[in-house]
Each structure stands twice: as C-alpha cells, then as structure tokens.
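Take a look at this one; I'll ask things after.
Removed: one protein chain of the complex. Kept in place: all other protein chains.
As written, the chain order gives the labels A and B, with residue 1 at the start of each chain.
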Amino acid sequence: MSSLHIIAKAPSSVSIAELNALINDEDVLIFIEDGVYFARTEFSPAASFAQKLRQLECYFLEEDLAARGIDLLEGMQTVDTRGFVELSARLPRSVSWY
Amino acid sequence: MTFLANTPKASGALRYTLLINAAPQSSQGAKTALRFAESLLQMGHNIERLFFYGDGVLNASSLSVMPQDEINIPAAWHALIEANGLSSVVCVSSAIRRGIVDTAEAQRHELYAASCYTSSEIGGLGQLIEALSNSDRMLSFG
Partner (left out) sequence: MDNNIPNKQTISLIARRAPYGSDGARQTLDIAFAAAVFEQPLNYIFIGDGVFQLVAGQNSVEISSKPQGAALETLELYGINEVFVHSESLLNRGLTESQLVCRANLIEDCALKQLIAESTYVINL
C-alpha cells in the first residue's frame, strides 16, 4: 500500500539516503515548508533520488512556493492545503520528514 | 487492497489524529498543522485528537504575547479547539519540563502560575495511542 511522504526540509537538511531507504515505487511525495526548495531548477539531486522525483507522483505546496518566491515550472504539480488534505485522505498512511 | 481495521465512514469523512511536535516559533510545522486542521474541518473530516508532543506543547501556552502584526499561534489553536469542540491533549512529561502547566500542576509543584490554555488537557502518551486506535489517518508536523 502506498504512503504519502511529507517532506518539510530543504535538500541540504534531509538525508537523501534515508529517503531512498524508505520511499518505495508506489509512494506519493508532497513537498511542504522548506521542502519546496526541492523544486528549484538549480537543485541537482543525487541520481538515485532524481530518478524517484521523475517516477513518482510529486506535489509542491502552493503557499510555501509563493512564500519563497519559487516559480512554478512546467510539469510541476502543485496543491494548496485543501489538496494536501485530499492527498492525505487518498493514501492510507503518511510519513513525515522534518 | 487490504481492508484497514478502521473503516472510514460511509460519508467519506475520515477521523484524523494530528501529532504536533514543533514549537510555534522555531519552525513552520505548527503553522502548517493549524492550516491543515482548519482545512480538514472545512472539508468535512473529523479531528479525533490533537496531540502536542515535545516542543509542540508550547502551542498551548496561554502566556504567549505576540507583536501586533504577528499571528498568535497558541491563541489560534485555542480558538479552533473551542469553536469545534476538539479533543486536544498536551503531553504531560513534555509539558511540565517546558513550564506548560495547568492550575492543578501549578499548585502541585508550587509554581507561580498556570500557563496552559484550558482548552487543552494535560495528558499522557496513552491518549495518543488511544486516539490512533480510533482514527483513520495520522499526520505529524514538526
């Protein structure tokens, strides 16, 4: 069964090794708070994680993108807090990373 | 798909336990949790319990004074809890260490003042476990 991983920390502040260890191929990711910095084009994730970002359903929280002045890129899926609630309702389990 | 032990209600409304592990000021977690809780209720879901743990207990401080132009997070939680009749528990071991005490604890330990909003109850981790057994979803914020 799929999990919703809630990533609230910037790339430099969260362990990619741990994310890779726990996130599986059917999981959905939502980036919130400082986690929205994963959306910046200048961010070059470790290859292993980059692949996950491409393959998995990923969302970015609108309010946090706006706060940080991060532009929406083509193909980027965003949700507002209501959308975040919907994701949490759809998936049976969440794992928070903060 | 495996059927979970806790079946969501037919109406689609789910029961959520929210675990808040961050102080109002030091990270964004408490603010996100507050917005999430507000949206949850607006969308027709139920909050089984709010559980404040670790530094999260500071969200129940009735002694917090904010500058005029800043949101008072503990007051906002208090208003949400009262308006919606929510069950809000502040973990006792985290709370008393951090000076978050209700009248009973203040008297017991001969402290100057009580500091916890009465809308939150000082309780134990058992209440987190109990809430989880009655919930469909749990999210934690920190």
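Please note the rule applied: contacts are C-beta pairs under 8 Å (C-beta built on N, C-alpha and C of every residue); 3 or more make two chains touch, one makes a residue touch a chain.
Here the structure is a predicted model, which means the values were calculated and not measured.
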Touch criterion as defined above, residue of B:Tyr53, B:Trp77 or B:Tyr117 at the omitted chain: B:Tyr53
Candidates B:Gln28, B:Ser115 or B:Ser140 - the one touching the absent chain: B:Ser140
Of B:Ala30, B:Leu50, B:Ile81 or B:Leu128, the residue in touch with the unshown chain: B:Leu128
Candidates A:Leu53, A:Ala66, A:Val79 or A:Val95 - the one touching the absent chain: A:Val95
Absent chain, residues of subunit A that touch it: 1-3, 15, 17-18, 20-24, 92-97
Interface residues of subunit B (partner: the chain not displayed): 4-6, 19, 21, 53-54, 93-94, 124-126, 128-130, 132-133, 138, 140, 142
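Going forward, only the chains that are shown with their structure count from here on.
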Subunit A and subunit B: spacing of chain centres that average the CA atoms, whole Å: 25
Of all residues in subunit B, those that touch subunit A in their complex: 1-2, 4, 12, 14, 16, 21-22, 27-29, 32, 35-36, 38-40, 42-43, 45, 137-142
Residue ranges of subunit A in contact with subunit B within the complex: 1, 6, 8, 32-34, 63-64, 81-82, 84-86, 88-89, 92, 94, 96, 98
